[in-house]
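This is the structure I want to talk about, given as structure tokens.
With one protein chain withheld, the remaining protein chains of the complex are depicted in position.
Should a chain be cited, it is by its letter among A, B and C, assigned in written order, with residues numbered from 1 in that chain.
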Amino acid sequence: MSAIIEVKSVSKRFGGFHAVNDCTLSVEKGSVTGLIGPNGAGKSTLFNMVAGTLEPTSGTILFDGEDVTGLPSHALYKRRLLRTFQIAHEFSNMTVLENLMMVPDNQTGEGLVGAWFMPGRVSREEEAIRRKAEEVLDFLKITHVKTELAGNLSGGQKKLLELGRTMMTDAKVVLLDEIAAGVNRTLLNDLASNIERLNRELGYTFFVIEHDMDLIARLCDPVIVMAAGSVMTQGHIAEIQNDPRVIEAYFGGSPTGNATVAHANQVEARP
Amino acid sequence: MSLLEIRNLHAGYGQMTILKGIDMTLEAGEIGVIVGPNGAGKSTTLKAIFGMLNITEGSIHFDGHDITGISPEKLAAHKIAMVPQEHNVFATLTVHENLEMGAYTRRDDYSRVMDEVYEIFPPLKDKRRQAAGELSGGQRQMVAFGRALMIEPKLILLDEPTAGLSPMYMSEIFDRVIAINKLGVTVAMVEQNAKQALAIAHKGFVLANGQNSYTDTGRALLDNPEVAKSFLGG
Amino acid sequence: MNELVFFINKGILAGAIIGSIYALGAIGVTLIFGILRFAHFAHGDMMTLGAFIAYVLAAALAAAGFAGPLPIAMMVLPIVMILTAGISIGIDRTFYQPLRRSGAKGIVLVMASIGVTLMLQGLIRLFAGPSSRELYFNEPKDIFRIEVPGANQMITVTEPQLALFIVTLISVIALHYFLSRSRLGKAMRAVSDNPSLAQVTGISIETVVRATWIIGGGLAALAGTMLALDVSLKPDLSFNILLPIFAATIVGGIGQPYGAIAGGFVVGYAETLAVFNWSVLLRPIARWTDNAFEVPASLAIVPTDYKLMVPFVLLILILIYRPTGIFKGRVL
Partner (left out) sequence: MTDNRRDLLLFAGLGVLFAIIFYTQGTAYSLRVTVEALCYAMIAFGLSLQWGTAGLFNVGIMGFIAAGAFASLFVTFPVNQAFWDSEGPAMLGDVLVKVAIGAAAVFAASRSGKIGLPKPLVTFLTLVTLAVAYLVVSASLDPTARYIEREAGFVGGLGLPVYFGWAAAGIVAGAIAWVVGKICLGLRSDYLAIATLGIAQIIKTFLKNADWLTRGTQTVSPLPWPVPGAAEVGFTAARASYLVLTAVMLVIVYMLLQRVYHAPWGRMMRAIRDNEDAASAMGKDVTKRRLEIFVFGCVLMGIGGATLIHFNTIFDPNGFVDLNHTFLIWVMVILGGPGNNRGAIFGALLVYVIWTMSEPVTLVIFDYIRTIGRDMFGWQAPADLNSRALAMRVFVIGLTITMVLRFAPKGVIPERLSRKA
């Protein structure tokens, strides 16, 4: 296997604050790689840099061997790197179907000339895109909201729409940013099995930020742990869960500060 | 009567309801810790106390006053201070000015409190003329705490104070929280690092899906196998 | 030496005068940008409004036979500033605050401010008519002359120009002390820096907004009146002065009051020196070199008619090369 995403000593500063600090990691082609870490560890900042919404202060990011540092997201899409957003970024004044149909690129009807003078070709393309979109809706089991404005969907449905958009085109890598939050258990199971299927059958690579440990455990290998802006460790979920450093950083290990211990004892001693 | 009493709180942003009936009471001098999975409504609860979102049902009483849906800038008068999770200092103002802004609502002489804050956070004294944005993460956290202390609050609300800090810092922050509590300040704190936070808590609230799922002393929650299984990551 | 005196008069002094006007306007625009987060298009007409109020007051007092050591329009300035500040707050309450409350985007506020600017223009013209007026009533416009040895021309400063320098200096110093020392001034900086934290800290945003309008409106009235005293009161000032003021704001860095002052002078000088006839300074050199080269009659970099090009080009260059401005303001 070879790396499809390589992050090399990337840092990002906001004012004086190091959100990501000399972070190096890679995502293997064909893997489902998880990224975990406490809130504020810099996961989202790192994600946004990989996805092209933020530009690193220093360091380089390679995609499929090419330097893509600082490229805008639409250029990364052209290289088949897609993403979802932690807070759903739906097109709220458009219908669910339109939300999906806008995704494929190189649509003839997206150019003025095409839209005006090639109606036949545009409508053929539209037909195909619509079928594809309907399949995706079926797959996500949200066909019943097809003509609803996306802004009116529930939080969970918006999340599904996020995922649905990434299925509208053939991706090499999909970045999933907390896709599980707000999605109910049953659906989450479906989601997970479909992510597995996309990964296995179509060779999609997934890079996943997630707080839902069950989902991480089910899908991801390896799992990368971030803390304080850089990678703390990485490995199989079983190793990670037993790594004392990770337990301390992420799961909240035993208190270490002396005062804390003393206070804890005091709290306990209260009637 | 308890210092803080939240009864059956329903609240959310715009049309979206996030809190679906939260109950919470804190006695004066306690540390209360709110834990739970992402999206459970932990930070939202703090924001609801702070009048930053729509309350549709329920009530919040503080020190005998009804403060349900009060506007944020009025809470300082009730001696409630808040430290947000991020962007919690005025980056372009100096450290000293940050503290002065903390005391914005005070018309009396607060130089004694200022000295106390510098005493609790010695590094700040040397950097008092420096812009807060130039400080390190830990020092900024100190500025944020110091700013909140300037009104000599009865209650201080902390939104994930350890977020983004390395584990080493984390215990330092908890030590600081304890120190503040020892000054007689009641603390309500949202935390990701549930185990460590519950260990210093007099009272813990485990939220899930916008509702209380367990409420007990911190110790009891830590010892509760069910809580451990579902929320503390095994 | 005559040429040098000419340069001092038409270059250095003229630049300082227009620079002061731009600086006073840009301070208001930059504060409004920083705190209310929109480009206030009505600022040029607020200046005209201030000058117009000064005219009305001064005319009334002059008719009543009032006289004093200074021109009447200058003596009523404090009242004019207070009135204009009050009107600014009224405009905010009526037109901007409801939009803010309903969560409108910044750009909608920009448009509303264009609506306000048109309303002001209409009202001013309705009452003042389209002609231009003098703000001096039966009073001599004092002119101070400084003799320069070896020159038969003199450095000349008129009374309103001198007054303008003085009030600009006082305003800048006062603003500095206000922003760095006073409680409200610091609160303004705090809101500009981080509005939500400021609110949590107990700072009333509305109070700060009001303070912003008082300062912005007051300084606009000041600048407008001084400009009208120096030249004359023209009701059609608005967009022609607005563009240089925006340029000054952006050149200085949005949200940076000190940047606005610097930007005002940069734009003022750029404009003045661009239309300055440089052949005046070349002539003596030609004389010394026994007319080794011919000096064209006019050697202005930009013809006077195209003066507005200068702030515009500055604006474009700063957007291309340094969108944060000189003082590292924010980029919207």
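As a working rule, a contact is a pair of C-beta atoms (placed from the backbone, for glycine too) under 8 Å apart; a residue touches a chain by one contact, two chains touch by 3 or more.
In this text the structure is predicted, and so the values were computed from the model without any measurement.
Touched by the hidden chain within the whole complex are the displayed chains A, C.
Checked against the full complex, the one of C:Leu99, C:Met154, C:Leu184 or C:Ile326 touching the unshown chain is C:Leu99.
Of the listed positions C:Trp213, C:Phe246 or C:Phe327, the one in contact with the omitted chain in the full complex is C:Phe246.
In the complete assembly, the contact with the undisplayed chain comes from C:Gln121, out of C:Gln121, C:Ser171, C:Ser192 or C:Thr225. Touching the missing chain, out of A:Thr53, A:Asn194 or A:Thr233, is residue A:Thr53. Touch with the hidden chain on the side of chain C covers residues 38-39, 41, 95, 98-99, 102, 104, 106-108, 110-112, 114-127, 129-131, 239-240, 242-243, 246, 250, 301, 303, 305-306, 308-309, 311-312, 315-317, 319-321, 323, 331-332.
Seen from chain A, the chain kept out of the figure touches residues 51-53, 72-74, 77-78, 82-83, 85, 89-95, 97-99, 101-103, 105, 107-112, 114-116, 119, 122, 125-126, 146-147, 149, 165, 169.
Throughout what follows, only the chains that are shown with their structure count from here on.
Measuring from the averaged C-alpha position of chain A to that of chain C gives a distance of 50 Å. Look at where the CA atoms of chain A average out and do the same for chain B: the two points lie 30 Å apart. Chain centres here are Cα averages; for chain B and chain C they lie 45 Å apart. Counting partners per residue, chain B has 91 as the residues that reach two or more other chains.
On the chain C side of its complex with chain B, the touching residues are 183, 186-187, 189-190, 192-194, 196-205.
Listing the residues of chain A that touch chain B in their complex gives 15-19, 38-42, 155, 178, 181-182, 211-213, 227-229, 241, 245, 248-257, 259-260, 263-264, 267-268, 270. By the touch criterion stated above, chain B contacts chain A in their complex at residues 16, 31, 37-39, 85-86, 91, 133-137, 140, 160, 162-167, 171-172, 174-175, 178-179, 191-197, 199-202, 217-219, 232-234.
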